[in-house]
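One chain of protein is taken out of this complex; the other chains stay put.
Now for chain A:
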Amino acid sequence: MVLKIFFPQCCNRADSGLLVGRWISSQDSAVVLAVIHYPFIPGHVKQYIQQMQAKSGVELSVLGSWSLPKDGQEGMESFLRDLSTIFPQERWLQINREVGKMGFTCQVLQRDQNGRVVQRETKKKNEKVDEGAGEAGGDEEEQEEEKVIFVHYEQRKVMLSQLHPIENGVPDPKTAPPSELRQMFQTVANSQPLFFLDRYDDGPLKSTHWQTEGREASIIVELLKQALIPLCMLIGWLLSVWTWVCNIRIFSLYPLRFLSSKLSTCIQLSYRTEHMRLLSSPKPAAGHMQFMRKANIVVSFLVDVALGMLLIWWLYRDNHITMLANMLVPAADHVAKELDELLQWLMGAPAGLKMNRALDQVLGRFFLYHIHLWISYIHLMSPFIEGILWYGGLSACLGLTFALSLLSDMVALLTFHIYCFYVYGARLYCLKIYGLSSLWRLFRGKKWNVLRQRVDSCSYDLDQLFIGTLLFTVLLFLLPTTALYYLVFTLLRLVVVLFQGVLHLSVDFINSFPLFAMGLRITKPYRLAEGVKFRVLCEEPGTALHLLMEINPLKCSAVVQTYRTLTYSCYPKDSWAALVKKLFVGELIYPWRHKTTKTD
């Protein structure tokens, strides 16, 4: 059996005294948390440990004794050994460190049952007394039975770090207990009250452990926390007003609700509202995950607003708004002109393809008329565009994401004609494909059995066959023309969707990227631990093995995966095959249904 002792590095040079810590009995290891120095009154020590146990919820106990003999303290050792009778424990550790030596020596005293073993121990003690200080014969026997490994850890890092993967909620008693490492981390993290005892306090006890050196900073943090409470209340009140406005009946009427579910600005607004609601709750964060979530939201919100301010500064500096507005109308005109030329090209013999001339002319004129309508709409709008842009630009003070969402919506509105073309083309194409597929079944003398979901043979009447074949021929010969129009307009639509997708993706990135967790990972890698690694410190024959425990930081990809804020990009998406199939059949594709798949 190997006994592992987790020993804090800060106690390496502590004065002699009592080891306070916790036995992790199931895994046969001990976590040393602090050393209480001589002189002390045992009653005070017991009282203190009980107090700490009540505060932290960790089963604290006196593990044994620690001795680092200094000048004039030669007689300490036997005294410390006698302490084991004062603090009755199943096992009693005696750790010695000699000045000038790297390693410790450790003796373990067993006390399994009450009377007899106590006797045996006293006997051993006698022997030891007889044979003098050092390692007695009986102790050597026991050391052979039980080997000891010292694992040195840095108390502050272990206390602050969070071991991943995170286990939430109450652990199930049926399943296996948490691993030794996890228990050790929990023990150190939970026994924070133990570390509040200051080195310079004038109490009955003196102890050595990690202790903070930034009391002043923590006072400022506490003050800030107090100051944030009214701010949270203010945000909460504003939110309740906003929610009330949103719930007015007029907004839940059909056209408005439909519009607001399609406009990405409204979607972004609802996300922000939700985030703010989460932040403004007066209760402190329960658990590590929720704390990280809140912190991530706060940081990404601040970054967002800062970027938005930067954008505003650029936009309103040199009258960029007017420049943009003056550019926009000619750009829209230009697009319309290009479309016009494209249609003219399609109405001829595009790429040498043989199209049905009559249908080609009809479709081409229809779309040309549409473009004409569109241009007149743009020109009607042109006096107001600058104003719209000026006020729209103000939305950037809510964050860059708002500005980007607004841009995406404006692109959607400005390219509405392309969307219309696409819908017409797709509907026509879809109709043809469905008609052709069902008429092809008729052509072969089959029909689709809806009840059994299969193709059955069927005897048709003469007139059904005749009309079906006539329609089949017509549709078949007109298909290339429709398909070409569909193809061209789908490509145009895909370009627009691609642009919007890039915008959505960047908005989504700002919304969901865990900036705080990432910053924590970069500046303080030990805070997010994935595991530990051990390094051999010294291995001398005769002394116990000494290991140094170092914390493995979590990988960056794992940080992103664990802490990203849930947004709509996390929902399942259409696969590429499904998308291609939809395009082929002529079903409409919408970028706002889920996150669009074409863009990423």
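The rule is simple: contacts are C-beta pairs under 8 Å (C-beta built on N, C-alpha and C of every residue); 3 or more make two chains touch, one makes a residue touch a chain; residues count from 1.
Criterion: contacts and distances are computed from a predicted model.
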### Query
Quick one: the chain not pictured, UniProt calls it what, "DNA replication complex GINS protein SLD5", "DNA topoisomerase", "Phosphatidylinositol N-acetylglucosaminyltransferase subunit C" or "Eukaryotic translation initiation factor 3 subunit L"?
"Phosphatidylinositol N-acetylglucosaminyltransferase subunit C"
### Options A:K225, A:R444 or A:K555, residue touching the unrepresented chain
A:R444
### Summary
Answer key for A:A54, A:I166 or A:V474 versus the chain not shown reads A:V474
#### Entry: Option touching the unshown chain, where A:Q53, A:Q290, A:N356 or A:S506 are the choices
A:N356
#### Entry: Hidden partner chain, residues of chain A it touches
354-358, 442-445, 459-463, 465-470, 472-474, 477-478
